[in-house]
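Below is one structure, written out as C-alpha cells; the observations come after it.
All protein chains of the complex are present and in place, except for one that has been dropped.
Let's turn to subunit A:
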Amino acid sequence: MPTLTLASARSPFRDEFAEELAIRPLHSGDIHASFQFRTVWGVDLLQATDPRFLRYAILPREIVCTENLTPWKKLLPCGSKAGLAVLLKSEKLFHSSYFSQAVHIRPVCQGMHCTVPSWEMRQTLNVVFDLYTSGQGKREWSMFKIKIYVDVTDSPQGELFELSPPTPLLSQAVVLGDRRTYSVYDLTDPGTFGKVRSLNLLVRWKADNGDMLRPLLHGERYVAGFGLQTGEIHTLIYNNHPYRAFPVLLLETVPWYLRLYIHTLTVTSKNRENKPSYIHYQPSKDRLRPHLLEMLVQLPPNSVTEVTVQFERALLKWTEYPPDPNHGFYVGSSVLSALVPSLVAMDTNITQEHPLFSSFFLCKEESSYFMRVYTEPLLVNLPTPDFSMPYNVICLTCTVVAVGYGSFYNLLTRTFQVEEPSQSLAKRLANVIRRWRGVPQL
C-alpha cells in the first residue's frame, strides 16, 4: 500500500521543490514565457523500472482549456496559492498564440554515485503571448509581482529592447546549443524589490529589425492525394546546420485504419535516395494495434529530407463510425529525436547551479545536445457509407422476390376457362366495310 509523504524522516535526502520563470522577448514583439516547476522526492517509488515494459501512447486531439490547467496546478505542492503559480491565470494564458503544458516523471540520481535513486516530477508550461491580443498593439509588455530570467542575448547594448528595472546580475547558460545571456531577477533577495514591495518588469521594444536564428532541426507532415481510397503521408525533416550532418530517429505511429504500404516507403534528400541505416516496422492488426515505424535517417547538412509512404483507407464496421457531425479521424504526430551538434561547448559540471530549463536533458558530450521535435497531427477522412442503404436494400430485394414469387405462383395455380372469342377491332371494322359493300362477312 503506497504512501506518499513530503517529509520522510527515514531517507537522508529530503524532498525538494524549485520553480523558475524564463522570459524571452521575440523579434516580432511577442513574448515567450516558460514556467518550470521541479519536485524531487527522496523515496524510491517503484523499485525497478524494466525497459521491456515501455509503452508509447498518443491522443492526437484534445482541446486544451481551464479543465486541463486546474488539475495540473493541483499537482504543485502549494497549488495556485503561493509561488510563481499565482501568475498562472487562465484568462491570460489561453488568450495566446501558443500554449503547451507538460508533466514529466522520471527517476534521477542524486550525486555522482547514484546510491539512492529518487524520483523527480517536472511540470513545464510554455506560452507565447501575442503582441496584438495581449499587448493591445503597443510594443511594450510588463509583468509584475524565486527567479526570473530574461533573455537579453539579442540586444546586449540595448538596441532591440530596453529592460527596466535594470539589474546588474547577468548569467550565461547554454540552451539548445546556443549560449544565451540572461538578466536574472532573484525574487527571494529583498534587494530586487527596492522600496516597492512588488516587481514590475517592463520590456520596451526599440527597433523593428533583426531576424531570428532558425532552429537546427524541425519537421513538417501532411497528407497528399485525393479521394477517399488512397493517399500519401509526407514527412519533411529540415536540417539547417551549415556543415554538419547528423542522424535523426523518426518514430511514426499510424492507426490501423490507414493501411500503409511499406513497399512504397521512400526517403529522399536533395533529390537523391537516402537509405535509412535502421528500420524497425511492426505491422498493424485490425482493431488491436497500430503501425509502428521507426527509422534512423542520416540528414545531410543544410537539406530537406522527405519521407513518403502510400496508404489505403479502410472501411470500418458500422458501429465504429463517429456521429455524423465530426471532424474526421486524427492521426498522431510523429516524433523526431536527434543529438544535434552545437557550436558551443557545454559545461559538464552537474553540481553547478543551472537554470532549470537548461538542465532538462543533460548529456555528457560536449558538442551536441538532445532534441525531440513533434510534427503536427494529421486529419483524414475515411469512406463513410450511406447508413440508410440497408433499409433501401431490404425493400428492393423484398419487392423483387415478391414479384418473382407472384409469377411463379401464377404458373402453378392458374386455371383456364373457355370463353367465347370476341372479334378483334380490325375484323369488326372490316365487317362493317364489307356490309356496306355487300360482300359476305368474315
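Everything that follows uses one rule, which is that a contact is a pair of C-beta atoms (placed from the backbone, for glycine too) under 8 Å apart; a residue touches a chain by one contact, two chains touch by 3 or more; residues count from 1.
We adopt the following convention: contacts and distances are computed from a predicted model.
Candidate names were "BHLH domain-containing protein", "Tetraspanin", "phospholipid:diacylglycerol acyltransferase" or "GPI transamidase component PIG-S", and the UniProt protein name of the unshown chain is "GPI transamidase component PIG-S". Across A:54, A:112, A:288 or A:402, the single residue that touches the chain missing here is A:402. Interface note for the absent chain: among A:102, A:228 or A:394, the touching residue is A:394.
The chain not shown here is touched by just one of A:82, A:224, A:379 or A:433, and that residue is A:82.
For subunit A, the residues touching the absent chain in the complete assembly are 1-10, 74, 77-79, 81-82, 391, 394-395, 398-399, 401-403, 405-406, 409-410, 412-418.
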